[in-house]
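Complex shown without one protein chain; remaining protein chains in place.
Labels A and B are assigned to the chains in the order they are written; within every chain, residues are numbered from 1.
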Amino acid sequence: MGKKLIELKGITKRYDDEPVVDSIDLYINENEFITLLGPSGCGKTTTLRMIGGFEKPDEGQIILNGVVVNDIPPYERPINTVFQRYALFPHLNVFENIAFGLRNQKIAKEEIVSRVEAALKLVSLPNFAQRKVALLSGGQQQRIAIARAIVNRPKILLLDEPLAALDLKLRQNMQYELKEMQRKLGITFIYVTHDQEEALTMSDTIVVMNKGKIQQIGTPTGIYNEPKNRFVANFIGETNIIQGYYVHQNLVSFMGVEFECVDTHFADGEKVDVVIRPEDLDIIEPEGAKLAGIVSSSVFKGVHFELCVIINEKEFVVHTYENRPVGAKVGLKVDAYEIHLMKVEQSEY
Amino acid sequence: MNIKKLGRLVTPYVVWLSILVMIPLVMMVILSFFETRGLDFTNATFTLSNWFRDLRDPSVLKALENSFTFAGITVAVVFLIGYPMAFILARSSFANKMVILMLTIIPMWSNSLLRNNALRNLFSEQSFVNDLLSKINLSFVLDIKGTPSAIIAGLVLTFLPFMILPVYTVLEKMDKSLIEASMDLGASPIRTFFKVTFPLSLKGVATGVIMVFLPSFSGFAVPYILGDGKFILVGTIIENSYNYNINFVSTLSILLVIIIFLMIFFVSKVDKEGESFL
Partner (left out) sequence: MSTTLAKISRRIVLFFRKPKVVKTTKTLTSVLKNFYFFFIMFLLYLPIIIIAFQSLNSSRNANRFVSFSFKWYVDMFSDSQLMEVVSNTLTNAFFSTLLSTVFGTMFAIGIHSLTKKARQKMVFLNQIPILNADVVTGISLMLIFKVLMSVFPNIFVPLPETALFFRVSLTVLLSHIYFSLPYVVLSVLPKLSELDPNLYDAALDLGSKPFDAMMKVIIPAIKAGIFTGMLMAFTMSIDDFVITFFTSGGAYDNVSIYVYGQIGKIMSPAVYAYNTLLTLTVVVVLVGMYISSAIKQKKQALAQIQHNRLPN
């Protein structure tokens, strides 16, 4: 990764005295694809809007290339935004929409024409310059919005749930294309979404937010495999969370049974939350299994079956390729490296 | 909703509008090419003189000129005053925009002729207001009754809400992210106003222009009250002669209809969906 491009230091934003963003610290490197992920109302869009300059933080500093930019208006920041509902100007055609930012920079006419054409080519809509914006499909509008932003060669591109309005198939295609585009252009992308799959697919770094606070920063695999707390574990993919305690090094106890594990940084006897992903549980014969229970439901999910197994009144979600009938007795097995332990948060109990 | 069945509810309205719009229009066109005694066609004679002689009469031409001048200036002034008003209203952070809006509309509930009559009094040499002010040793004299300025002042104050309301509606409905997008793309607030906000509010302006121009152009009460009867407008001619020269009145009415159509035509160029009227 390149050098530090933008840094947020102790950023707080309140609406009516309610903090929506609560003293967050974050830095973003050059040429990074970073995603702010969280449920609606978690403060991710507000954070993005502060970076874009549409909102001023109540506390803290936004530092761009070493300069505090808190008071710099959006039109003087080397940052462009792809808005959620695209915000294409309905009174201008495609060409004029894309040329809008270039005209504000008083760039020569010939250069504007060539840059707009290049941008249209990049979003694979080369012959659309004279079209009316209102007559474009959602996917096309989306591409024009991206072209309009990147034609200005911003240092940072902000994307506020840009794919939310598209249907599933188109969304998946665009995810791939956006990632490609970012690689080609070498621009930092800051992407906001509530869709965990989107975040996992595209990002170099994911910032999980909830209630105005950053819950975890990490790579997609890091966040998925080693969630820091219950919120992250629940928000990223399906998961089983079981209360247990740390017996001693490499040994954890839950459901009344002791399991080997690889986590080490806990005190002996400390209470922990045990996280096991549904696909990490294997179905085995009930005889001799450490965990054994009854299948209470089975749903076909296309590639796999989603079984619900009840063990001592606790539900376990299991993803398996082989179906088991409801009512069947089954055993569950989990490997040591697939057991992830989390510190117990005080507030949860 | 159940499309076919409920659609039938419209039929009486179509009939009603066709009768009350189309028949009089056809009648006026016919009447404008004849000389009749009222609606009595027994001794009617075909003539083009309504269109080609009477319309070119110097007094009629003067009335047309007056109407255009007064209405044109009124529209310009109303726009210059009303647009900023609408803009302030739409952008105000004051929680109760409805209240402010209501305040703009309330004057319309006071009889407009009485309001203009109050202005007529205000604009006279010995006004009621001046008399009131003199009791606290102040004075205010604006003796313009019977001048074009008085008429324009009356028209402006009467029709100002008709400009504020449609412009306000458009500005209020405007997608705020368009403004943000413009700023994001490097346009300063002033540039954003001229490149995005204003072009997008043209629909409202067009509606306002029509709603102000037409009554200012064709009305006769305000010019009579504030002009002291010294100015003849198109409306004045219609008012004075509708009882005895229905042929020429029809000619003038058709002329007004043509002007209205031209205006709507120009507006539809701005507003393709035809959705912004009110």
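To be clear about the criterion, contacts are C-beta pairs under 8 Å (C-beta built on N, C-alpha and C of every residue); 3 or more make two chains touch, one makes a residue touch a chain.
Just so you know, these numbers come straight off a predicted model, no measurement behind them.
Of B:Ser59, B:Ser110 or B:Asn240, which sits in contact with the chain we cannot see?
B:Ser110
Can you name the residues of subunit B that touch the chain not displayed here?
1-3, 5-14, 16-17, 19-21, 23-25, 27-28, 38-39, 81, 84-85, 88, 98-99, 102-104, 106-122, 124, 126-129, 131-132, 135, 157, 160-161, 210, 214-215, 217-221, 224-225, 228, 234-235, 238-239, 242, 246, 249-250, 253, 256-257, 260, 264, 274, 277-278
As a working rule, only the chains that are shown with their structure count from here on.
In whole angstrom, what separates the CA-based centres of subunit A and subunit B?
55
Could you list, by residue number, the parts of subunit A that touch subunit B in their complex?
That would be residues 52-54, 73-76, 79-81, 83-85, 87-91, 100-101, 104-105, 148-149, 152 of subunit A.
Taking the complex as given, what residues does subunit B use to touch subunit A?
Going by the criterion above, the answer is residues 175, 177-178, 180-189, 191-192, 195-196, 199-200.
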